[in-house]
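Beneath this line is the structure, given in structure tokens, with notes to follow.
With one protein chain removed, the remaining protein chains of the complex are shown where they sit.
What follows is subunit A.
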């Protein structure tokens, strides 16, 4: 059966090719990155370190954008005037059922649903990762 069949020499060529390609791409990427750092001078290593740090954060934290409600509602107005995107401004947070105030911090998810920052944080700290409204996990 499948498990007892060792790959023959001809079958073994493909994995080796794949591994070689992956390795050389990785090497090229590193070279390219160090070249960029040299060319970009001093600011780029620090920004590189920042993006590295961000990528270590959980995906859940990365996908949340935090803004003040007044900025977000202005942005929604702008988005909805564009082609086709139907912007709906929610007036109250569905987690605490309280209205959003202009200077309050709101967390927006990629599905465009937003909540008070503190309300969404509480849900996420309860070991959940889905949007409270549409359950999307992006």
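One rule holds for everything that comes next: contacts are C-beta pairs under 8 Å (C-beta built on N, C-alpha and C of every residue); 3 or more make two chains touch, one makes a residue touch a chain; residues count from 1.
What we mean here is this: contacts and distances are computed from a predicted model.
*Asks:* According to its UniProt entry, is the unseen chain "S-phase kinase-associated protein 1-like protein", "E2 ubiquitin-conjugating enzyme", "Trafficking protein particle complex subunit" or "LSM complex subunit LSm2"?
*Replies:* Looking only at the record, the undisplayed chain corresponds to "E2 ubiquitin-conjugating enzyme".
*Asks:* Applying the definition given at the start, please give the residues of subunit A touching the unseen chain.
*Replies:* 94-98, 119, 122-123, 126, 130, 132-133, 135
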